[in-house]
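Moving on to chain A:
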Amino acid sequence: MSGADTFPKLLLENAARIGDRPACREKDLGIWQTWSWSQVADEIRALACGLAAMGFQRGDKLIIVGDNRPRLYWAMTAAQAVGGVPVPVYQDSVAKEMTFVVDHAEARFALVEDQEQVDKILEIRETVPRLEQIVYSDPRGLRNYGQEFLHSFEAVQEKGREYDRANPDFYEASVADGKGADISVMLYTSGTTGNPKGVVLTHDNVMRTARNNQEMEGLNADDEILAYLPMAWVGDHIFSFGQNYTAGFCVNCPESAATVMQDLRDIGPTYFFAPPRIFENILTSVMVRMEDAAPIKRRLFHYFMDLARRVGTRILDGKPVSAKERLLYALGNVLVYGPLKNTLGFSRIRLAYTAGEAIGPDIFDFFRALGINLKQLYGMTEASVFITVQPDGQVDTETVGVPAPQVEVKIADNGEVLFRGPGTFREYFKNAEATTETKDAEGWVHTGDAGLFNEAGHLKIIDRAKDVGKLVDGTLVAPKYIENKLKFFPNIKEAVAFGHGRDYVAAFINIDLVAMGNWAERHNIAYASYQELAAHPDVLDIARQHVEQVNRDLAQDPNLGGSQIKRFLVLHKELDADDGELTRTRKVRRNFIAERYAELIEALYSGQDECHVETEVTFEDGRKGVIAADLKIVGAETFPVAAELKKAS
Partner candidate 1 sequence: MLYREAGQFKTSYDTDQSIFPIRQDRWVIALYMAVAIFAVPLMINDYWANAVLLPLLIYAMAALGLNILVGYCGQISLGTGGFMAVGAFASFKLTTAFPELNLIIVLLLSGCITAAVGVLFGLPSLRIKGFYLAVATLASQFFLVWLFNKVEWFYNYNATGQITMPPRDVFGFQITGPEAKPAITYLFALGFIMIFGLIAKNIVRGRIGRMWMAIRDMDIAAELIGVRPLMAKMSAFAVSSFYIGVAGGLYFTVWLGAAEVTEAFDINQSFLVLFMVIVGGLGSILGSFLGAAFLVLMPILLKNFMVDWLGVAAVTAKHVEITLMGVLIIFFLIVEPHGFARLWQILKEKLRLWPFPY
Partner candidate 2 sequence: MSDSLLYFIEVTIGGLLAGVMYSLVALGFVLIFKASGIFNFAQGVMALFAALTLVGLMEKLGVPAWVAIIMTVGVMILLAWLIERMVLQHLVNQDPIILFMATIGLAYVLEGIGDLMWGSDVKVLNVGLPDGAVDWLYDFNIYVTKLELVAAATAALLVAVLAIFFQKTRIGRALRAVADDHQAALSVGISLRTIWVIVWSVSGIVALVAGIMWGSSSGVQFSLSLIALKALPVLILGGFTSIPGAILGGLIIGVGEKWAEIYLGEYIGYAIENWFAYVLALAFLLIRPQGLFGEKIIERV
């Protein structure tokens, strides 16, 4: 393996080793403009020297704002090459957020994509006097911006080439000066509360995690990846920058945010990452489009998709499958799976990751059934992404896999997941207090997530650590975990589980008006409002079945088996951000709800099987009103927990 310990050095290596292989592409002017490694090396050299010529010092920060563009990726390495630190910023962040980052990072230089970003910078410039020079990549519309501190990318590179001619050994020297322990990038994570924190990652962090994962998954220079997620997000930094360099594969930048899907189809990446919601959207669009297909096609599609759901994942995991079904699957591959993957651009995928939140089993299975090797991983910025990864053939929706190579993971007494490894961040920039809070003396990092290992040694994330509670008998209760399980049923829109300090777990449920509405129509059940439907006995029954299904699942898990739902009720109104019950990002605000519906909770834990409630609500038009209801409280069957069974036998 290569001896380079910084990305600029690695760049030179790649240029020498695989100089004529494509390093990055961008869909521009109708075709995929391609740059080989040696071309990239020259571009970066010119840019780096240009920055230096403009007075960019070692340790200086370079703010980078814009969509995924080769030039912006080059800017990162260029900054590193002259001992600086790239600070990518979310391109959609408003002036205020940007002000904080620019100011906090003490940046003197910014390299941005286009007029839009330039305008944003100019807007905040007064408030961040430290910012001196701005470089823009796309000159469109910037002709009449006379400011002397604005420079076009080309101009800087031109300066750079002159400077390089003037001091021929400057570049090599300054690259050589770089150490693996140097800071390679600063990524600002938007914490739920308070200001963003600047996560400081060193070359070692990024490079070693990137390499470890690359070796684990066997990524190589022939792979193709589409860079479409924000450059400021650690995932993109590892996949589209770090591994781009370590594995030497080609990074492809879409023409524009609007054309991502088309470009995805063009490129047909072999290595792909997307958060669950994207997979969900794709699945939905597939289903919607298939609805308009001719009946024969539709039947064909559904027949083979069912088959795939039965055997597809098994074949993928190399589990035994009957010859007949293999044959049918092969046929389906010709008729449905192949074409489908083709139109989605997934034909060539060898490795696909998803992470960030729990993914619905049916979504996850859909793609795996098609033969796409989709896996979950668990990671965070502070770890340079990889904490745990699912190894091939050991994939399921429940877990997030085993610790990544060279990463140690342990569960604290309070159930919190701790890790330490090569990717562990150095510190939060200018925030020692937060650093010590998160990272203890031995280098263990507190993830803030509660989790546990199953018997197979796979980590299972159950909830935010602070939300995990205990029943009076000490059994672990992970409300979010339970709620997610409930929400995976299409019929259930929201759920809120309680149990901390109680004798058993109880839950509020919101039915999904669309899904249940359809069901009601099919069984011609008339209803005038959400409230009326929600109160319907059959609906309650369905809800109960779902709850009991969840209980069954829970029973499988020795640790969480105790937290089965004994009693629940279906709320008389939909939880609503306007009423402050949800955050704007539709996360339940459990404490607020707990206060607001105190009497309902009491009812759940007192024996009564009905409860009257009056709630003030805010309508779309802002008027306030009160709705009253008598809610049935339903009891659900619970099941013996697996482990206990073992004990018994």
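Selection rule, in plain terms: all candidates are chains of the complex that A comes from, given by their letters.
We adopt the following convention: contacts are C-beta pairs under 8 Å (C-beta built on N, C-alpha and C of every residue); 3 or more make two chains touch, one makes a residue touch a chain; residues count from 1.
Keep in mind the model is a prediction, meaning the values are calculated, not measured.
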Seminar exercise, completed: Contact partner of chain A within the complex, picked from 1 or 2: candidate 1
Problem set entry | Footprint of candidate 1 on chain A - complex, ascending | 25, 30-34, 224, 265-268, 289-290, 292-294, 297, 300-301, 334-336, 338-348
